[in-house]
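If you scroll down you'll find the structure; I have some questions about it.
With one protein chain held back, the other chains of the complex are shown just where they sit.
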Amino acid sequence: MQSSAPQADEALAREVERVIASEVDDQRLKALLESPGSFDQPLWSLAVEQGWPGLSLPEEIGGLGQSWRNLTDVAQVLGHATVSLPLIQATVVGRLLLAASNNSSLRANAEKLASGEASVCIALLIEGDAGLPARPALTLSAGSVTGKVAAAAFGNVAQFALVQASHEGKAVLALVDLTDKATRHADNLIDNARAAASLSFDGAPAQIIEGADALGDVLAISIVMTAFEQIGGATACLELAKAYAMEHKAFGQPIGAFQAIKHKMTDIYTAIEIARGCALEALEEIEEGKLSIEAAAAARISANRAYDFAAQEAIQVHGGMGITWEGFLHHHYRRARSLALELGSTAYWRNVLVETLVARAKS
Amino acid sequence: MQSSAPQADEALAREVERVIASEVDDQRLKALLESPGSFDQPLWSLAVEQGWPGLSLPEEIGGLGQSWRNLTDVAQVLGHATVSLPLIQATVVGRLLLAASNNSSLRANAEKLASGEASVCIALLIEGDAGLPARPALTLSAGSVTGKVAAAAFGNVAQFALVQASHEGKAVLALVDLTDKATRHADNLIDNARAAASLSFDGAPAQIIEGADALGDVLAISIVMTAFEQIGGATACLELAKAYAMEHKAFGQPIGAFQAIKHKMTDIYTAIEIARGCALEALEEIEEGKLSIEAAAAARISANRAYDFAAQEAIQVHGGMGITWEGFLHHHYRRARSLALELGSTAYWRNVLVETLVARAKS
Amino acid sequence: MNAELDQYRQECRAWLQSNAPACCVQDGMTTDEEIALARQWQAVKADAGYAAITLPVEYGGAGKSELHKIVFSEEEMQHRLPRQYFIISLSNALPTFLHYAQSEELKRELGPKAIRGEHLWCQMFSEPSAGSDLAAVRLKAEKDGDDWVLNGQKLWTSWAQIADWGVILTRTDPTVAKHKGLSYFFVNMKTPGIEVRPIKRFTGDEDLNEVFFDNVRIPDSQRLGEVNGGFMVAIHTLMMERYAVSSVNAPLDEIIELAQHAKVGGLPALNDSGIRETIADTFVEQQGLRNINRRAVQAISDGGSPGPEGAIRKLLMGESLLRAGKLAMDLMGPEGLRADSDNRFARSWLNAPVLRIAGGTDEVLKNTVAERILGLPQEMRPDKGKAFNELL
Partner (left out) sequence: MNAELDQYRQECRAWLQSNAPACCVQDGMTTDEEIALARQWQAVKADAGYAAITLPVEYGGAGKSELHKIVFSEEEMQHRLPRQYFIISLSNALPTFLHYAQSEELKRELGPKAIRGEHLWCQMFSEPSAGSDLAAVRLKAEKDGDDWVLNGQKLWTSWAQIADWGVILTRTDPTVAKHKGLSYFFVNMKTPGIEVRPIKRFTGDEDLNEVFFDNVRIPDSQRLGEVNGGFMVAIHTLMMERYAVSSVNAPLDEIIELAQHAKVGGLPALNDSGIRETIADTFVEQQGLRNINRRAVQAISDGGSPGPEGAIRKLLMGESLLRAGKLAMDLMGPEGLRADSDNRFARSWLNAPVLRIAGGTDEVLKNTVAERILGLPQEMRPDKGKAFNELL
């Protein structure tokens, strides 16, 4: 669909699109939905070969040295295809490791993330809370971590997890090695293709990432990047709905000619364009190195809404075809919910936004 | 519009409808909107002649002895015509006076209300609060009351006001005589035809209505009766919108044939029927003498929503005609807001409803 | 409600208390096991006169009123019985057959079998190009001597894969206006040339099918209604169920419970703005519908018809489940994504699209309400006044 959103150098995003289109088909995506904790390992291998994990990481650690904006283009491509790869995670965590004041001991891991030799999940939520908990559920002492976190995307396959833990009475961010003393549990989820698993740590080795006020930033940048993935998905829904509405007839004309369908499509378009505006606004702030919590929360809330809404209404446009397993829209319907809950739901971020705005107004 | 809502003996409501139709015209209603605190005194005189104030008050005090259900029919007629008469107030307060344990000293006033010799306003809100305040703003001692209450419908013309006041550290309900030591102030409002005025009391004579846990009941019954007035108004909006949509053409067909208009009308109809269902449910509870706060709040919330929504969308159906002073829809648009705020807004009643439901679930 | 009905309700309740438990659905049952149980339950009900309460006694029904059926359904819903399998069979397909079939003998034979659950009937209306627009049916029935030969495809047919009989809407004259060239038949689903292919819903449910007809030959005696008069018969089928007892509501109690326990960033979920509105809106909507429902039952009980406002239930249901399910998931956080059957909210959310689509999309229903209840004009349609084959 048309939009005047400015594009960074798009070559790489188009290449990702091409590879995904030639590699991934509907049947493969459907198979991933069938069993808990699924991950498209062959596609990941290909992604690693092509250097995607290091896309927006510095060349000095083996990345491709591209910008955040390039990552947003790729995130839209992934979202459009409902492909799940831990690229946003690699970038956000990789950059975090490099920015840490104990950079030297973490750098090797950042390099592994850039090369794709290792992947990472962001596991900041706990069971029973829809947002970032008030206190970490994990305890870190003497370099090892214990406790349990809620299902995180890529938790079932990643070598590392970014977690929040209590350390000597303070909350810290830490990078946990999942190869030992960590148990992954993959429940049957409405979207099994996120390689999600909850993680139990029984003394798993962990390194503190010094400079721990980074928590807010990590989460804020992650939700902004995810917003682009959501916008990609929502746009795919709008395109699928349009194609169906042009092709299928009722009462002697394409259903796309009926006002009810037109107004629904306009409402989807409106939701997407508001989300795109909010996401681009946040991206500019990231580029200027001053991402505000309001901008991040607005990107999150509007993207959650746009993708949920686009998926549900695109199904509605499809009528009976929309509710079959063979049809593709349920992939988006599921994915919209996954992405909306993984990094804190709208309930959480709306609260963060309102409190921030009110506090600002008071000052 | 069609609905299967059961009707009490309708003769009286039809008579009220006939009188209003022959007496009141658009120009008269427009004139009432022009200046603050307006009241249709000639219509009130007629209403008194016909005995409407005593409609649902017992015959023993000169009323017509009809039921609450009769009053709901009449309330719908008033709402439909956007006519403002203090009939609900006379009934609710009249019955309250008779039910008070100090009935004997209040009975004379109840008789005045039944005959229409006097009218009463319900003045329970204060400025700066959208609902029933936590503590009364008035003080009552030695039979006289001081303090100020927010604008109340009919406050500009009533002989009496029902208020809540602090008396010896307790909240009590009291009937204040407004003929002396009470100052009425009528602001310019978006709906000037409610005879609304704020009231300042400087030692105005007041009688305590003993048995003061009646406050909740008074308010609850008042909002249920008002819900029927709102449903009447909303139904008028739907009828006006339909008539316009049948008559006016665009692109070669009546605009009522377009899906956008149809779906809008269906949405209005749906809102009205949910409100009617809630109001009737509450009415049955009143008839059984056990009105629950949930039922009253549901009637209130759904009626507020239905009337606001019907008025605004009926204007939208009318296009340019909807925004003229000559057109009639703005009377409803204004009245919908007046009725929605006068006895505590949706914000207040939603809170009451949720707290009640949660408390019930806990027990 | 009068005394006789109260008495009837007591009887139903007592009878269900002793007979329902043996036929209740258990966790982990396969679809096949549930269907077997459903057949058994029909037989148990039939023996007691509860299987087809409104159908004539001579065909195996109980010959009682619509209101008796409502009362029984309300009580039956209190148990976890396998109800869904025979709803279309007994509420739509069979009554149409019994109303229009020519052979009294066949009615006396097939009626009781369907009612006892020995047979299941399906209803074949929708096609790939005839969903919202029923009159656009293409499946051809051509006269050949005393027989009709059927060719084409049906879609979205519930339980066709286990059906013994079916009713079907076909095109018998493509040269006249689309709703004037349709005829209606009943057909044995084992007739040669019929092929059933299951369609899997994205929820995993396996009730739906495509049904292909390849030179399927049926005698003219299986016609229901006039030749080219099938559209009216189909409308009759769809209108058969005057009043549906439905238990699909947003689970208000569970939402309140969730709100009391869940946390959002360490704060009680009950502080969340969304949940408070959802609790209030859900209560209000259910309160309104409860009253509409009571008035409908009262109207039937008084020998009248329910008011048209009952139509809004379906309009509100899908949206309401979607909204409540989504919001509850938002409060549960990552756990909200669990797909197990005890995550009622995710199930609501997953099923909501079906409720907004099946039995007419919300959009079509809104048109219907506007035209039938509010009396707004039909919109201009290009297919008006044209022969069906001009539109292809």
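Think of it as A, B and C in the order they're written, each chain with its own count starting at 1.
Rule of thumb we're sticking to: a residue touches a chain if its C-beta (ideal position, glycine included) is under 8 Å from a C-beta of that chain, and two chains touch if they have at least 3 such contacts.
It should be emphasised that the depicted structure is a prediction, and the values quoted were computed from it without experimental measurement.
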Across B:Leu132, B:Val157, B:Val172 or B:Met225, the one contacting the chain not displayed is B:Leu132
Can you say which of A:Ser56, A:Ser302, A:Gln316 or A:Ser345 touches the chain missing from this structure? A:Ser302
Full-complex touch with the removed chain, picking from B:Ser67, B:Thr146, B:Ser292 or B:Gln316, is B:Gln316
Among A:Glu111, A:Asp187, A:Glu273 or A:Glu342, residue touching the chain not depicted: A:Glu273
For the chain left out of this view, which of B:Asp25, B:Glu168 or B:Glu326 touches it? B:Glu326
What residues on subunit A make contact with the chain left out of this view? 1-6, 238, 242, 245-246, 252-254, 256-259, 261-263, 265-267, 269-270, 273-278, 280-281, 294-295, 298, 301-302, 350-351, 353-354, 357-358, 361-362
Residues belonging to subunit C that touch the chain removed from view: 271-277, 380-382
In subunit B, positions touching the absent partner: 125, 127-135, 150-152, 187-191, 196, 198, 248-253, 255, 258, 260-261, 308, 312, 315-316, 319-320, 322-327, 330, 333, 337-338, 340-342, 344-348, 350-352
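Just so we're on the same page, only the chains that are shown with their structure count from here on.
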Rounded Å distance between subunit B and subunit C, as computed from the means of their C-alpha atoms: 42
Using mean C-alpha positions as chain centres, tell me how far subunit A is from subunit B in Å, no decimals. 51
Measuring centre to centre with CA averages, how many angstrom lie between subunit A and subunit C? 39
At least two partner chains per residue is the criterion; list those residues in subunit B. 258-259, 263
I need the residues of subunit C touching at least two other chains; which ones are they? 363, 366-367
